[in-house]
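Below is one structure, written out as structure tokens; the observations come after it.
With one protein chain held back, the other chains of the complex are shown just where they sit.
Chains here go by letter, A, B and C, matching the order in which they are written, and residues are numbered from 1 within each.
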């Protein structure tokens, strides 16, 4: 049966290629046609870029199209849109919202960003204070968001705001699609320790959002946001890298190319981290093999914990290995990078950037809580903030 | 002025030696005479083995007597008595109790042990369940104690028991001196992972304790016990060892004597632990220098944390160094050792015994709480057991 | 190719696990195991017979046409996980894995039937700490008679048959000696659940099972297989330690709270869980690579030993610590696992030795 599906998909790809020769078709036109053919994300429903097929068949489509020289939608340019906004819109959006947003999202015509975290609401996202007040068929939004990557390029944002300060913190939030061209949206680059500004602060002043840009019911913002964040975790855990992919590859290369830097001490530390990197790779493969046969589970948290630790230890080791050259840095100029490569640029950059790996997308402390509570079944932390009205909580 | 004190002490020692020539005087007779001369512990009051002088002058007395070939009181045989019972009796005992207990305690005629921990009350000592019920001018005690070293040799025990189950846990305890020859006292050796039984379980069945063996007021047991335990911590932190004392010495010796076992990996690990051992030694010296000029503070907790960690890492490393020989063990026979040497016997014993270093006398977890709360001023753990009657607490 | 090795457990493997676990739960209780430290080995022969013969585990690695079950290192690894989980004092690893692999690799098919049937038990006479690929101590041979001593041999006490590396004229040979022709002196061992012995050969007659060339390869493969699959035993040890600690901390109360709710302990247990699951990936990969005779098998074996040995020690040490005082007592089983984990760390090469071996295998040369 799987073979039948593949045959059908192959025919469909052939038809797309026959009707829209990649060599002569405009890139955007081709992508739109691909979307309309249901070959954008085959696990999405028909009419929304998909065919309602199992997710893992997408690899087959992508491979065929790549072989034919077809353009792709440059997914790294719209990671938030594809990885987080799209599945959330699919799960919680109205039919109109799905029709309006998914196609230009997938083709990359419209870039998305995420307005979740706030200075006072990091790990405890449910503490967020950005207010959304109802005003007829609109909402008026005021507040400050932070850690928004791509905000300066985004056409739309997924946004969570507090719509009912009198409700307990998890129950008083609503989830919206926010128009980033609204005059009340101000985006400021947020420079970080590498010198670059990958992220932004976003100040929202009387931003007007029509009620039909609400995702999910009023007060259901926490549930919708949780679904969004689940997708983030899955995205981080994915992929089957080759041996010595990632940070270990960078350090192993330096080791092989610069024999004069080697010492017995660094040798054993490198081998330890090589072993741990290889074991992490094998763990990732196990996780993927498990996902292929069923249950996902919170094991992605374990993978991210290990990834962050190894990236930090390896990049720290590399500077010790480089010694004199470790004292140099490529460039402190404030820039807004197009794409972030954890293993890119110089060793000093890798060292500094890796510090973020244990903070962004769930701190390592939060991930340990998740593993302890959801996997091992240990008791949750004592809390006093769950039932009181949000407005009465100390801040 | 310090010089005057030293001169006076020297004269007093000379007089003792003149009156009781160590070469011809019975050991016990000499020790009693020394006690009566106030030269047992000079910081104790006159009449109770001391002269009310600063504690650090004792070193001078000990040195003079050692040089003259005088017998000492073999303090390791009665560590609990000297280190914990004596200061507690001094602080909380009646005049009669001090007169009765301190002299034979110091001379070693009467050995003491400690009946504090219970199977259900380890780190949380205040949860203890051994009951003391008033019965006229006596108390009747029932319960089970554990981790009692020397119980089989002890004449007396310091004991904390619950006298008022209706009071909150910290307020319903009373502190006693317990006669270990009472027929209701049963001592069973408690074998541990080394194969030896350093400790005992002690079962108390209708043990009768006269009220004039109570130390401190009824219900004041927690305060008295806390004072006792403070003395334990200070005792563990003391001493100015030479470089390569303790566990590092054992491993360094193996390294030097067995060149065929060396590998680059083990070399760096050994050097790391050598550095940390040396730094721990210097930290201990700083602590002593601070104590000499004043404030003690809870820094002893930090020292014990480091001591336990290094003992465990070093003894673990030694087995890896020994490889084939690390597979051997000296003897699993159940014995009750006279004196426990953490660095004694074989490498396997050292490895196993060191596991206790982070549990006995305050677990490393409790010590980290102490450092975090009392030194760094971080908030205490949320608790629900402080004010409810002890008898209503879940167990 | 090696990219496709299955790292999960098959249904067959899970059913092997179930039957082994059921038997061990009944006949390999902590009290039974603890007694070996006082020299009481009552019932252990029967336990081994039940495992080797009744369950047929002795012949797992032996092809069916040689009288075995024709299974693979994958099923063996699951058996070892369970043996680790019970700290079982049986010679499965030494006889049914290491000695059996040596005979298989040496092409000595004639001896395998007895071993597979559990009628006889064998041991490779090398120190338990031998690193795969390094030189092994060999005894001398004159006129077909062996002389020499091999120390710290695991499985020798239970063996009917010893496979002895011998320094022949043309190089290393492998000889077979009946155990009763050797003087086997038990050694008081750190891990009495895998007690070692010193083996002295003072003129024992022997039969060669592999001559120069073949012997070296057979011994190397046997030790590498031992190292690769020991990782699964270490995984079993680590898993028991994690499970029993979590279970205890869900019940134990101090300061009015379930101890397992204290965040510092939760985070340590989370880290330990990550280590155990990582060890599982490494151990499964090593077993799968051995089973498939994958070109990556040497790397897989050393990665697994370098990782799982330390993971098991960490788990056992955390188990003792987080049990508090009771974990230090003889009557709680934690110590059985601590001793097994620590001895396993030294077996078939320490993690450091395997990292040094990897340096050559993956082109990360020393300074």
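Simple rule for what comes next: contacts are C-beta pairs under 8 Å (C-beta built on N, C-alpha and C of every residue); 3 or more make two chains touch, one makes a residue touch a chain.
Just so it is clear, the structure is predicted and the values come from calculations on it, not from any experiment.
Although it is not drawn here, the omitted chain touches the following shown chains in the complete assembly: A, B, C.
Touching the chain that is not shown, out of A:147, A:274 or A:307: A:147 (per the contact rule at the top). Summary of contacts with the chain left out: across A:229, A:319 or A:340, the touching residue is A:319. Between the chain not shown and the residues B:55, B:76, B:286 or B:386, the one that touches is B:286.
Only one of B:207, B:250 or B:270 touches the absent chain when the whole complex is considered: B:270. The chain not shown here is touched by just one of A:22, A:47, A:71 or A:122, and that residue is A:122. On the side of chain A, the interface with the absent chain consists of residues 117, 119, 122-124, 127, 146-147, 190-193, 195, 263-266, 312, 316, 319-320, 323-324, 326-332, 334, 348, 351-352, 355-356, 358-360, 363-365, 368, 381, 383-386, 393-395, using the contact rule stated above.
Although one chain is not shown, part of chain B still touches it, namely residues 240, 252, 255-256, 259, 262-264, 266-268, 270-272, 274-276, 278-280, 282-283, 285-286, 289-290, 293, 299, 302, 305-306, 365, 367-369, 371-373, 375-382.
Although one chain is not shown, part of chain C still touches it, namely residues 262-267.
Quick note on the criterion: only the chains that are shown with their structure count from here on.
As a whole-number value, the distance joining the C-alpha centres of chain A and chain B reads 55 Å. Averaged C-alpha coordinates give centres for chain B and chain C that are 42 Å from one another. The set of chain A residues touching two or more other chains comprises 264, 267-268, 382.
With touch defined as above, residues shared between interfaces to two or more other chains in chain C number as follows: 257, 265, 352, 355-356, 366.
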